[in-house]
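Below are the structure tokens for one structure; questions will follow.
A single protein chain has been omitted from the complex, and every remaining protein chain is retained in its original position.
Labels A, B and C are assigned to the chains in the order they are written; within every chain, residues are numbered from 1.
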Amino acid sequence: MSATPTLVALLHGPDQPGLVARVAGWIFERGGNILHADQHRDMEAGVFFQRVEWVPAKGNASADTDGFHAFAASLGMQARVTSSSHRPRMAVFVSKFDHCFHDLALRWKSGEYACDLVAVMSNHADLEATAKGYGLAYHVIPVTAATKAESEARQLALLRSLDVELVVLARYMQVLSDDFLKAFARPVINIHHSFLPAFAGGRPYHQAAERGVKLIGATAHYATAVLDDGPIIQQDVTRVTHRHGVEDLVRKGRDLEKIVLAQAVRWHLESRVLVYGNKTVVFD
Amino acid sequence: MSATPTLVALLHGPDQPGLVARVAGWIFERGGNILHADQHRDMEAGVFFQRVEWVPAKGNASADTDGFHAFAASLGMQARVTSSSHRPRMAVFVSKFDHCFHDLALRWKSGEYACDLVAVMSNHADLEATAKGYGLAYHVIPVTAATKAESEARQLALLRSLDVELVVLARYMQVLSDDFLKAFARPVINIHHSFLPAFAGGRPYHQAAERGVKLIGATAHYATAVLDDGPIIQQDVTRVTHRHGVEDLVRKGRDLEKIVLAQAVRWHLESRVLVYGNKTVVFD
Amino acid sequence: MSATPTLVALLHGPDQPGLVARVAGWIFERGGNILHADQHRDMEAGVFFQRVEWVPAKGNASADTDGFHAFAASLGMQARVTSSSHRPRMAVFVSKFDHCFHDLALRWKSGEYACDLVAVMSNHADLEATAKGYGLAYHVIPVTAATKAESEARQLALLRSLDVELVVLARYMQVLSDDFLKAFARPVINIHHSFLPAFAGGRPYHQAAERGVKLIGATAHYATAVLDDGPIIQQDVTRVTHRHGVEDLVRKGRDLEKIVLAQAVRWHLESRVLVYGNKTVVFD
Partner (left out) sequence: MSATPTLVALLHGPDQPGLVARVAGWIFERGGNILHADQHRDMEAGVFFQRVEWVPAKGNASADTDGFHAFAASLGMQARVTSSSHRPRMAVFVSKFDHCFHDLALRWKSGEYACDLVAVMSNHADLEATAKGYGLAYHVIPVTAATKAESEARQLALLRSLDVELVVLARYMQVLSDDFLKAFARPVINIHHSFLPAFAGGRPYHQAAERGVKLIGATAHYATAVLDDGPIIQQDVTRVTHRHGVEDLVRKGRDLEKIVLAQAVRWHLESRVLVYGNKTVVFD
């Protein structure tokens, strides 16, 4: 929350001795001061992961950003560096359910999210007034089986024209195609209303009621080509009993969905999530 | 915990108006006093479920037990009536892991469970000294693919000779055959070390680590012919992060398994669990 | 959610044999059908508590309501009977924090609450536009130490003129006087941002940070003359670590406060909460 811009680097690559010291040394030599540093080793895979946040020396922010990328490359590591002065541009996709959308919009308005919410896109017109009530641009792009490719092309063009860096699917009821995800090539966070991998696919609350589980869940994950199979960012559950019918699961699930999606978006915006393979390292 | 014996009836059947009043009236007319009564309606299926616990009039315990069965039948309902003076005979099956076994044995010794723990059975000799330390009879019946039918026949004979009314699989690493379950025809509670239906089958903690879930779980359920698919009695989860390797999941999972299995056994022994279809109603 | 109006009775009084049967019998004889019935006995205090919900015979709703009160009185019990066709009139008090208010308003608008939200009152003008955005009347009644009695008189007059049956304090930052509560004589639900009885009074998140607790909580309770000491309806907690400063506790606490208050209001509106002494029985 400080006024001084800080830099956050997320890096990972083959483990080797001395990485913590080298990264800290590089920052120190350039006059930077580390505020937070957290690292993880996947012993089996031999991969090193680190999130490091520092205050660069005066005037060094830009040079440090470029320099760190080069430095990381010299260690055989991949890095992503972001500055706290950069506010990512976020778009939210919705359909007809509004609970996750309200939740995200209110958090954004209250200053919880350091991002610019630049667009709301939907395959339906239902939430237009709601979005405009928050002062947000609302774009209706209908999607049908026949027009899906064309609709996605329009979505993509809009996202590009707005330079959107993060898409959040707030109970958006369409599956984004592999082509779309590849072409967009930036993170897309989805909320699925079950404790994945249980109850992937459609109507998870009905599936949960059918199976008689005693907890229902929600999962926020990055969208990938395989439905409901992307890297999991956050999950949570709540207790249910035989007294809860499907409608109750839906109602209780709404609160779970909001909390889980809000947390995942927050972590992403704070550069706390590092994806590798089909998993995430969350430096919380 | 009262010294006065009470009766507990679990009943279910087609819903119809007046069931609560009829059951309460039947007990009242015979001089009984209801201590607890809880009921549930599955609106979709049109099924009524009830657990009712009462103090019968002096000397009526036995007659009420028989009478209630007849009364329930007259309403088209199925009933199971148990007396608090009856201590069910329980057997525990183990293999090599001892954490759930210690947990059950200690709860039993401390008086938490109103049952007689009459036997420990295992396909291995490893826990013999442990069982005997608790003063429990330990029966080793090895199981191999070739001898499975024969081994199950010996297990069954032993359970029958001991008049065992409940079998608890405390991380017993063999699958009981459909034939065994049908022949035994009494409840068998199993603990599975995942949040079912996620990660059914073998090595669930490895599956969980592979998928990168943020919560791991445990599930206590009645064993049925389909592996890890029986009616769920209780589930719980605990949070894990990227910092937890498979060994940590195993360690953290042990605490979950103990708590979840202990709760399921307790509910079963208190006649709080009613199975219908592949689900349970738990009157907690 | 059924179209058929149902009646809910909450009753309590000295325990005596046969109460369950008598209540069920009374309803049955008058042609009613019990949908749900849950009861509790406080063994030590010798008090019986029951919540019973039934479909009265056609045309009997009003007569049953009156009749049940008389019937309960004949058993020496106190009863409160409400009809599902009655929508209670609710007022929300706010100050400057808006998170609980948004949460309640959105739930109400989405149909989660079967009540009429008839007024928002505040000691500040800050949330006026917010309230009006939801189409709600907003009444500013400033409160100072000097004018408190007068302000409360105005609040009370307004509540009475609107026939408000439930007041919800959604982070309203003034303490209601004992006189006000006595004069209003209807339920007032407050949300306190700590796990009571820990950290009663002012600045509970600061108190929690100071003490170094590992969980923070929120408590919804009925307001009484003693600050933060009324009957508790619902509580929940969330985990915090040394990494969370007071600002983080405040942020994380907002989500807790919303969930806990929303649940308490829901239970109250569904006639699930019975107060006795300084405690509640919640028939959930």
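Keep this in mind: contacts are C-beta pairs under 8 Å (C-beta built on N, C-alpha and C of every residue); 3 or more make two chains touch, one makes a residue touch a chain.
Bear in mind the structure is a predicted one, so any value in this text is a computation, not a measurement.
> Where the complex has a chain not shown, which of C:6, C:155, C:235 or C:271 is the residue touching it?
Counting the whole complex, the residue in contact with the absent chain is C:235.
> Could you pull out which residues of chain C are in touch with the chain that's been left out?
40, 42-44, 49, 195-199, 211-215, 217, 231-237, 241-243, 245, 278-282, 284
> Of the residues in chain B, which ones touch the absent chain?
1, 98-99, 102, 106, 110, 112, 133, 247, 251, 255, 259, 262
> If the missing chain were put back, which residues of chain A would it touch?
Residues 17-22, 24-25, 27-28, 33-39, 41 of chain A touch the chain that is not shown.
FYI, only the chains that are shown with their structure count from here on.
> Check the residue numbers that chain B and chain C use where they touch, and answer same if over half are used by both copies, otherwise different.
same
> Please identify the chain with the largest separation between its CA centroid and the CA centroid of chain A.
The chain lying farthest from chain A is B.
> With chain centres defined as C-alpha means, what is the inter-centre distance between chain B and chain C in Å?
One centre to the other, that is 37 Å.
> When the centre of a chain is set as the mean of its C-alpha atoms, what distance in Å lies between chain A and chain B?
From the centre of chain A to the centre of chain B is 41 Å.
> Which chain C residues touch at least two other chains?
none
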